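Working notes for the structure below.
Left out: one protein chain. Kept in place: all the others.
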């Protein structure tokens, strides 16, 4: 039953064919990004004169370096905060059956269904009053709150499926709740933490409309905003635009491919809950 | 399709059959409530309070600009019933959410079953198929807008393989545009569903499959009675994510079609945006956001209740 049979080969070929279909748009993206504007052949024909000029030009004219720095800053800071506060919150919410605990959990779940449009204007005005507009900190604060419901949802689900024995033992050994969280619960949460890390990082990195509004009027930009501005300014130059698009997704893809084993295993493990 | 058991070792950190030990002499840890405080504060400050304040505008005729405006009660909601654009957008939103949920998860499940076999390229495939999910939606939308153009790569591809008759004006036809949007979402997130299903599949112990096979159960039967119940948690999470995501869909539609041609792909979210910022009907747009909230809440609670009942029944 474990052997590699003819049927397995057929399946393998079918799966590879599917992967090629999935990869096709990315091929076109790269193919257009590395060809000079003078090459106007069909987008699916490989270019005869590949060049990296588009990338250097996009990098310089789009000021993508600064945007990259901001995106890294915002993503890293927000994700660290979200993971810290959400894992801590999940601990009592998963373990205590009291009414306040269930009520709080339900309230967090409410956050999953609220559309961002409802809160956007009042929140903008609060950020203004705090003097955070135009700085990346407005975004860090925003995502730190926005991503809490989903992250708590992941952590609570996972934690509920975990046995409590270790925590109980730790308590008997004289640990405080804080110590038991730090030394017993947190290590057990590692798989779901990887999952939450990936999902939050992707969501924060990719968000477009919030940074557009919160950073407008300042020199600060994040990658998606810089890209949109770039597309607006070089409307006709698709090769240049595609080079910018590739540049914007490259950091994420590199991190993803380098860490893919931990990410996918962790991701899988974290959702088993 | 043969469902050969995977060769990977079970996750050592947490074996799936680790049930709680017998409930004797248990000293209960009760984590204190203040652990939840920082998250609660952030959440209240960033989500709850502003949403509650935003809610107020749903009952006003504010244009988003003029400091003078008045309270109009439920007028915005009754206007909505008479607004064909709003009704159409609600229809599209439901259609998109349902199709994404069905197609993305159906494909995701098939891919997961395919990858969870003895094929040699399974690790590579897993990585590759998940990759689109990490790409910025606005970037995929720009990319697909180009690919789906009349002379874009998709039509060129049909020509190249001699199927020029399949050329279509994908985003320009009201009949196709909505499905083109769905296809782009599915392209991006099928791998995401796959990975979640894969996690569920890998928690199916190999012995159970073998025992079922020895009892003479065919592959379909084995999937239905052995694998499916164990996939219940994966189904819950996948359906929850795709229903909520589908109902709230904005970025991709906005960047791909802007809701057009005409209103053929307008969703509640794109209409909220247009009403607020290109028509200056801020109060009305917030009323639409309230309706969206209710739809999302009803849909996700409903599916959560159904699925968690199944989940309990299955375990």
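Just so it is clear, A and B label the chains in written order, and each chain counts residues from 1 on its own.
The definition used in the following text is that a residue touches a chain if its C-beta (ideal position, glycine included) is under 8 Å from a C-beta of that chain, and two chains touch if they have at least 3 such contacts.
Note that contacts and distances are computed from a predicted model.
Enquirer: Out of "PA-phosphatase", "Hydantoinase B/oxoprolinase family protein", "Anti-anti-sigma factor" or "Extracellular solute-binding protein", which one is the UniProt protein name for the chain not included here?
Expert: "Extracellular solute-binding protein"
Enquirer: In the whole complex, not just what's shown, which of B:149, B:205, B:229 or B:245 touches the removed chain?
Expert: Once the missing chain is taken into account, the touching residue is B:149.
Enquirer: Touching the left-out chain: which of A:72, A:175 or A:253?
Expert: If we include the chain that is not displayed, A:72 is the one touching it.
Enquirer: Determine which one of B:32, B:172, B:205 or B:219 touches the chain that has been left out.
Expert: Selected residue, touching the omitted chain: B:172.
Enquirer: What is the set of chain B residues that contact the non-displayed chain in the whole complex?
Expert: Contact residues on chain B toward the absent chain are 64-68, 145, 148-151, 169-174, 257-264, 273-274, 276-280.
Enquirer: Using the touch rule from the top, list residues of chain A that touch the missing partner.
Expert: Against the missing chain, chain A presents residues 40, 69-70, 72-73, 76-77, 80, 120-121, 124-125, 128, 133-137, 212-213, 216-220, 228-229, 232-233, 235-238, 255, 258-259, 261-262.
Keep this in mind: only the chains that are shown with their structure count from here on.
Enquirer: What is the distance in Å between the mean C-alpha positions of chain A and chain B?
Expert: 15
Enquirer: If we count contacts the way the header does, which residues on chain A are in touch with chain B in the complex?
Expert: Contacts found on chain A: 1-5, 7-8, 11-12, 14-16, 18-19, 22-26, 28-29, 32, 42-44, 81, 84-86, 88-89, 91-93, 95-96, 100-101, 104, 107-108, 110-115, 117-123, 126, 141-142, 144-146, 148-149, 152, 157, 162-165, 167-168, 170-172, 177, 180-181, 188, 190-191, 202, 205-206, 208-209, 223-224, 227-228, 231, 238, 241-242, 245, 248-249, 252-253, 256-257, 260, 264-265, 267-269, 271-273.
Enquirer: Under the touch definition given earlier, write down the residues of chain B that touch chain A in their complex.
Expert: 1-2, 4-5, 7, 11, 13-14, 16, 18-21, 26-33, 35-40, 42-43, 45-51, 53-55, 57, 64, 111, 114-115, 117-121, 125-140, 142-144, 146-147, 152-153, 156-157, 160, 187, 190-191, 195-196, 198-200, 202-203, 210, 213, 233-234, 237, 244, 248, 250-251, 269, 272-273, 276, 282, 285-286, 289-290, 292-293, 296-297, 300
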